[in-house]
Structures are given as C-alpha cells and as structure tokens.
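For this view, one protein chain was removed and the others were kept in their places.
After this line comes subunit A, so read on.
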C-alpha cells in the first residue's frame, strides 16, 4: 500500500520534472538518444533512492545531475578509461545537497526556459507531418511510452515505434539548434511549438464516440504543456491566447457528448456541465493578453470561445460580436475554414441567405471538407431548399470522419424527412 502511494507521487514528480530535465540533458549531451538514456537512468535511480530518502528539494536538478553523471560515468567505462574520481562518484550516487543546490541556482537562470523551448521545438520541423510531430512530442517531452501513444493514435505498437524512430532520425538529420536563440528565433520557435501544441490539443478534443476515453488525455497534456510554456514566457500574448483557447474549449468537454456518445451541438449543451474554473482561467488569460493590444490568431479565437462561455444560455450569445471577431480573424489569418466558421455567426446576425452567399465561393477549396457540407445543408434547410439540402447532407455523411459526425448529419436528414412527410 505504502509502495503504491510512493510510486504515484514519484511518477507525478518525474512527469513534472521531465521537460526541464530532458531539456538540460539534451543541451549537455547534444544528442537526443543519449539525453533520453540519461534521463531514463536517472528515473531508475530515483525510483530506488526517493522512497528511501524522501523527495529531493528540486526533482529536476536531481535528475539532471544524476542522469548526467551516470551517463558520463558509463561513457568513460565504455572508453576503458579510469574510473571517476571519488567526489564525482559521490555526486552520481545521491545528488548531494551542495551540488544539487548549485545546479538548482543555475537552472533558475534564463537557460532552462530555452532548454525546454528547444526540446519542444525540435519536435516540430515544418516538413514533419503533424501526426509525427505530436507523437514525437508525446514521447520526448511528455515521456509517454510508445504503447500509450499508439493507443491514443489507434494504431499498433510497432507502427508507432517506426513512426517515432523515423521522426527522431529526421530531427537528428536536420540538426538541433543549440545556440541560445535571439528574439526573432525565440519568437519563431514559440510559434512552431504553439501550433504543435494546438494540434496535440485537437487530437484529444476532436475525439468522439468510443475514442474519447483514450484520446481526451491528449487535450489535458496539451494544456499542461501550454501552461508550462506560459510560465516560462509569461509576457507572450499569443501563448496566453493559446492556453485560453484550449481551456475555453476543454471546459465544454463534459457537455459535448450525450449518454450514447453522440455529439451535442454547442447551442444544445447543458451549460451547467461546463467547467467553471477552466472558463474563469481562460477569461482571465484573455483579459491579460488583450492588454498587449495585438490581436493574434489564437487570442481572437479564444475571444470568440469566451463569448460563448459568457452567454448564460445559447440565446444570450453575442453573435454580432462573434461575427466581428471572425472578420478580424479573416483579416489576420485568411482561410476558407475561417470564413466558413464566420458564416455561422453571419447566419445568426443577417440570416441564412447572407451566410450561404458567403460560403458559396469556398466550394472548390472546401470540396472535401465535412463541415462545409454540414453547414451548407443547414442554411439550405433554413431557406426551404430541401432537395439541395439533402444533397449537401449526403455529401457530408460521405466525408464524415467519425460515427458521431455522421450520426449528427443523419439527424438533419431525418428532420428533412419528417418535414417532407406531414403526419
């Protein structure tokens, strides 16, 4: 019993310390595999030492010191050189207080935030497919096992192993940037990492049906890493916006699916089941970010989510303001999907005809996009153009990615059917 409790707190402490410890070990060894081995060795020693000696004052500093010394030691043995001098051996054994304190002091400096940023950044080379970026981050930064990641991605262990090995090789090939970044490089890294974290969040958040349980932890992990990033870079409004966006969306998780696993539309959700503290945190972050006076894509999306969160009922939603925010988003990050989303607000403010006119020019670019046909079908239904609506809904079902998406469109089709056959 005591052992199980020990294991639980040690595992939590190791998870919490991992990004910082791995980041520092990567900088020290300049080799991803070696850094991982060193961290692994340090974790094994922690599992032995911590239940006996209690937790160290600074878990990350302990892991860095022990992992580094153990690995250096074993490298020297491999090189058949003489054993470590006595005092170094002592350090390797226990992470003795003085050395740990010195290292902890150094870690409080600016270095370690760039260590963690670098660790996250190497997971997202622009030419690495999104799914591989996420898998790599879950392995390297979060420390999930290959089996755990495979489970979340609904593929076999060996396929995931290959995917991660290839992604790592890709990272090694392109070279890890070890120089301390200047302001432009830091901004670029933050941008790439933010995008990767939002993808990770969506892997969890967009899960539906029977995959929810397996994938929802990905959304929570994305939130944890975004919080970590914002703690390191507390004045970055775009990271505030990213975390706010994730929190405001995740706050609805408990209300997004009914008992049968079918998606519940935002306007039909039981708002009493939304997570109050998450919404409060999201709103507070938006307030903070707004003070910087720079509308950035995540922040504007978060502000849109905030207007939904602030509405006590669906009828209280400030669609005019949402329409304006989408107009801002179209301006700073033009994309057909943004326009499609804007049209939903436009439909509420100016009616389905205006909304349909807004999305018709997108038909070519969104020809393979499920939501385009779902939304189009809804506007056509509202306009009484039933036959065209049915065509759009049929197309949507053909493009649905999840059973929940398809089931939702079938409800629309059933609605059309009922209207067509008066009883």
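Heads up, the rule we're going with is that contacts are C-beta pairs under 8 Å (C-beta built on N, C-alpha and C of every residue); 3 or more make two chains touch, one makes a residue touch a chain; residues count from 1.
As a working rule, contacts and distances are computed from a predicted model.
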Of the listed "Ribose transport system permease protein", "Phosphoribosylformylglycinamidine synthase subunit PurL", "YCII-related domain-containing protein" or "Sn-glycerol-3-phosphate ABC transporter ATP-binding protein UgpC", the name UniProt assigns to the chain that isn't shown is "YCII-related domain-containing protein"
With respect to the chain omitted from the figure, which of A:75, A:280 or A:398 is a touching residue? A:280
In the whole complex, not just what's shown, which of A:170, A:224 or A:271 touches the removed chain? A:224
Contact footprint on subunit A, counting only the chain that is left out: 8, 12-13, 15-17, 217, 220, 224, 227-228, 230-231, 234-235, 240, 243, 277, 280-281, 284-285, 287-288, 291
